[in-house]
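Removed: one protein chain of the complex. Kept in place: all other protein chains.
Now for chain A:
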Amino acid sequence: MPWSDPCDVPGTLRLLTPQGERVAPDPAVPNGEALASLAATLDAERLLAMYADMSLTRAFDREATSLQRQGELGLWPESRGQEAAQIGSAHALAPRDYVFPSYREHGVAHVRGLPVRELLHLFRGTQHGGWDPAPHNFHLYTLVIGSHTLHATGYAMGIQRDGDVGTGDPARDRAVITYFGDGATAQGDVNEALVFAATTNAPVVFFCQNNQWAISAPSTVQSAVPLVERGGGFGVPSIRVDGNDVLACYAATATALQRARRGEGPTFIEAVTYRMGAHTTSDDPTRYRMREEEEHWGQRDPIARLAALLRAEGVLDDEAQARIDAEAAELTAGVRTYCRSLTPPAPESMFDHVYAEPHQRLDAERSWFRDYQSSFLDATAGR
């Protein structure tokens, strides 16, 4: 195998082997035993729910990809391969925690309870947002790489000022998590976010999904050291996890969030995973990626890994699988119908919400546009 598994590096938290067997954590992982026992508290029901969430996310992602292929979406960033990182971390969130995603966090959106079909507005080109962040504490997707990590940090600073950390009251204590890629770690904003978080002790978890590629650039272009080593220089405790191991992702994130909620400050998590598909549907990975590499990671599919565990432990049987498949079919059919129902908004809507209060220039342009549009319609009507 030309590709050694980067998760075999000592100090990487792994609780589930690629074959789906539970393992003891590497002794070099700080607090490995505590993390393992936290993962061990996940009962059969919870594990099955995680498996279902991963499967539904995969099905949704596949559907969105084919909707793009059929011309129904302008673009789609696939999440295939990153389900363990997303579902594992998202299951560690409490309802009052707040999420600042990048643009590929479809699985996190799903776990937060956001109907994933609402993610399509942005990619169908009918809106720049598409959902209300408030009910699910799930912020809008952000396309400018890394900029949202500062928003997450600022939001965490707000929570801290509100006194919503370290009270010991689980109904009150809150934390923030932000998701970004390995490429994003090169941006000034991400580094500045780490500076602010560390020096203010903000309750924020930096969750880096190192999917090995930033479009065509491998992680080595972004960092000369393993990304996990970055955190330390900023004073942010850091941990590296096998991002295709849902148990490890859950345990590391739950621990980091608990730390944050207790008022103990930020944590950096590097989840080493793999982007199994293209960067987006516009990308052509054959120009920069070897098939052997893709095959290597194909054998490390996070969903197959959890399925093997759950089959072995008797949690997943054919009946449960059939139930999940049926749910996936229902979800994707709904997504397809919803997608097609998203028609272009009224052109005049582009003038809405630019400002919270009336604005002379905008009002003038809007009324000019309205007159222009109606002159056009009148001319047609008169014919």
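Heads up, the rule we're going with is that a contact is a pair of C-beta atoms (placed from the backbone, for glycine too) under 8 Å apart; a residue touches a chain by one contact, two chains touch by 3 or more; residues count from 1.
The definition used in the following text is that contacts and distances are computed from a predicted model.
S.K.: UniProt name of the unshown chain, from "histidine kinase", "Ni,Fe-hydrogenase III large subunit", "3-methyl-2-oxobutanoate dehydrogenase (2-methylpropanoyl-transferring)" or "Twin-arginine translocation pathway signal protein"?
M.R.: Going by UniProt, the chain not displayed is called "3-methyl-2-oxobutanoate dehydrogenase (2-methylpropanoyl-transferring)".
S.K.: Among A:Gln19, A:Thr199, A:Ser216 or A:Thr337, which one is in touch with the chain left out?
M.R.: Of all options in A:Gln19, A:Thr199, A:Ser216 or A:Thr337, contact with the hidden chain holds for A:Ser216.
S.K.: Touch as defined at the start, partner being the missing chain; which of A:Pro30, A:Gly188 or A:Gly233 qualifies?
M.R.: A:Gly188
S.K.: Among A:Arg46, A:His128, A:Arg291 or A:Arg340, choose the residue that contacts the chain missing from this document, as touch is defined above.
M.R.: A:His128
S.K.: Determine which one of A:Gly74, A:Gly263 or A:Gly334 touches the chain that has been left out.
M.R.: Once the missing chain is taken into account, the touching residue is A:Gly74.
S.K.: Would you write out the residues of chain A that touch the absent chain, in ascending order?
M.R.: 74-75, 121-128, 143-147, 183-184, 186-189, 214-217, 221-222, 282, 284, 287-288, 343-345, 347, 349-351, 354, 359, 361-362, 365, 369, 372, 375-376
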